[in-house]
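One structure, pasted below without further comment.
Every protein chain except one is present and positioned as in the full complex.
What follows is subunit A.
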Amino acid sequence: MEIRKVVAPLLAALLLGAVGTGIWYSHEQLGAERPAIEQGSTRQTVLHGLIGSEKAAFFADARVQQVLAGHGLDVVVEKAGSRAIAARFDPQHYDFGFPSGAPAAAELRRLAGNPNVYTPFYTPLVIASWQPIAAILVANGIARADADGDYQLDLKALLALVGQGRRWRDLPHSEAFATGKSVLPMSTDVRSSNSAAMYLSLASYLANGEQVVQSGEQLAQVLPQVAPLFLRQGFQESSSADPFEDYLALGMGKAPLLVAYESQLVEFRLRHPQAGGDIAVLYPRPTIYSKHVLVPFTPAGARLGEALENDPELRKLAHEYGFRTGGDEHGPRGWREQGVKVPAQLVDVIEPPSHEWLERLIEGIEQQYR
C-alpha cells in the first residue's frame, strides 16, 4: 500500500504523457493512411436502401459492388417485404427504396414526392413445382408441357380446384403425391410481400371475369373468392426468399406448388446445372410481370437507378440472378446458351390493379386475419 501511494502520482504523470503521445501517434497514423483509402478510385458515396429480399444476393455479389464502386457508389441494403418498404419510407435514413412490384413502387413514389423512377429489372410470376406434380396436372388437363420442358398452366382451372377444396389424393392419376394436402399454391404473406400481391392480382383478375378490379362492387364480389387462397395457408413467411428456400430444402412435400418469381428459378438453375432435375416451372396463363422499381429519395439514389438501368455490365450480372432487363439482351437468350430454357416472350400478360385497388384487396384480406 505504501509503495502504491508513492508510485501512484508518478504513474499518473506517466499516464498523462502516454495519453498525449498515444493520441498524437494515432492521429498521425490516421492522417497518413487516409489518402491511401481513396487512392485509385473516385469519391465513394455510401448509400442505404430498403430492397425486396429477392434482390439481396445481387447486391451482395462482390462483382456488383465493384462495378457500383466504379460509379462511386457504395450500396448498403436492408431486406424488407415490398409493402413494408413503403411503410418504412424515411429519406433521413435511406437513399432509395427498391421494392418488387409496380403498385408498391407507386405508393413509395408518391411518398417520395414523385421523383423519376427506374425499372432496371422485371420478372414474370411463375409457379415453382416438381415433375411428379406437373405430371398430375397434365393428366388432369390443367397443365401442358411446352417444347422447352416447362409447362403452361391453366390458372383458372387450377384455382377452380383450389376453390373446391380438393386434395391431391382426390385427383385422378395422383399416385405420385397421394397425400391429404390441399391443392393450394403456397405463397408469401399477402400483407407484406409483393409476390403474394402479384398472385392476388392474377387471382382477382380471374375472379372478376378476366377484368382488373376497379370498383367497390367488383371488390365485394371478388374478395370471398380470393381471401381463402391466403387465409387457408396457415402460417406464411413475409418475404419471397424464405419460401423458396423451404421449397428447395424440403421439396415437394412442403411445396408442391409455390408462387415464385421466374428469376428465383433461373438463378438457381444457372448456379446448379446438375441439381434440381425434378424441378418443374409452370408458367401460368395469364401471368403478370413483377417490375422491380427503384424509387430514389436522394441524388445518390438516382445515380444508382441510372447505373442499374444503363450499365451493360450490371445488366449482365442481373441476368446471372435471373432478372430480365432492358437493353439489347433481355436475359433469356443468354440463359438458353447455358442450358436454362425459358420463353423469350410471354403472351397473355395482365396488368396489376392500381395501387389503391390492390391495397383495398389486401386490406380486405388483412381484416379476416382478425
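Basically, a contact is a pair of C-beta atoms (placed from the backbone, for glycine too) under 8 Å apart; a residue touches a chain by one contact, two chains touch by 3 or more; residues count from 1.
The rule is simple: contacts and distances are computed from a predicted model.
A.B. asks: If you had to name the missing chain as UniProt does, which of "OB-fold protein", "Tripartite tricarboxylate transporter TctB family protein", "Multiple sugar transport system permease protein" or "Ca-activated chloride channel family protein" would it be?
C.D. replies: "Ca-activated chloride channel family protein"
A.B. asks: If I consider the whole complex, including the chain that's not displayed, which of A:Asp61, A:Glu78 or A:Glu309 touches that chain?
C.D. replies: A:Glu78
A.B. asks: Which candidate, A:Asp242, A:Glu309, A:Glu329 or A:Glu366, sits in contact with the chain we can't see?
C.D. replies: Residue touching the absent chain, from the options given: A:Asp242.
A.B. asks: Can you work out which residue in A:Phe58, A:Tyr151 or A:Phe268 touches the chain that's missing from view?
C.D. replies: A:Phe268
A.B. asks: By the contact criterion defined above, which parts of subunit A meet the unshown chain? Give residue numbers in ascending order.
C.D. replies: 1, 4, 7-8, 11-12, 14-15, 18-19, 22, 25-26, 29-30, 33, 60, 78-79, 130, 132, 167, 177, 179-182, 184, 231-236, 238, 242, 245-246, 248-255, 268, 272, 275-276, 369-370
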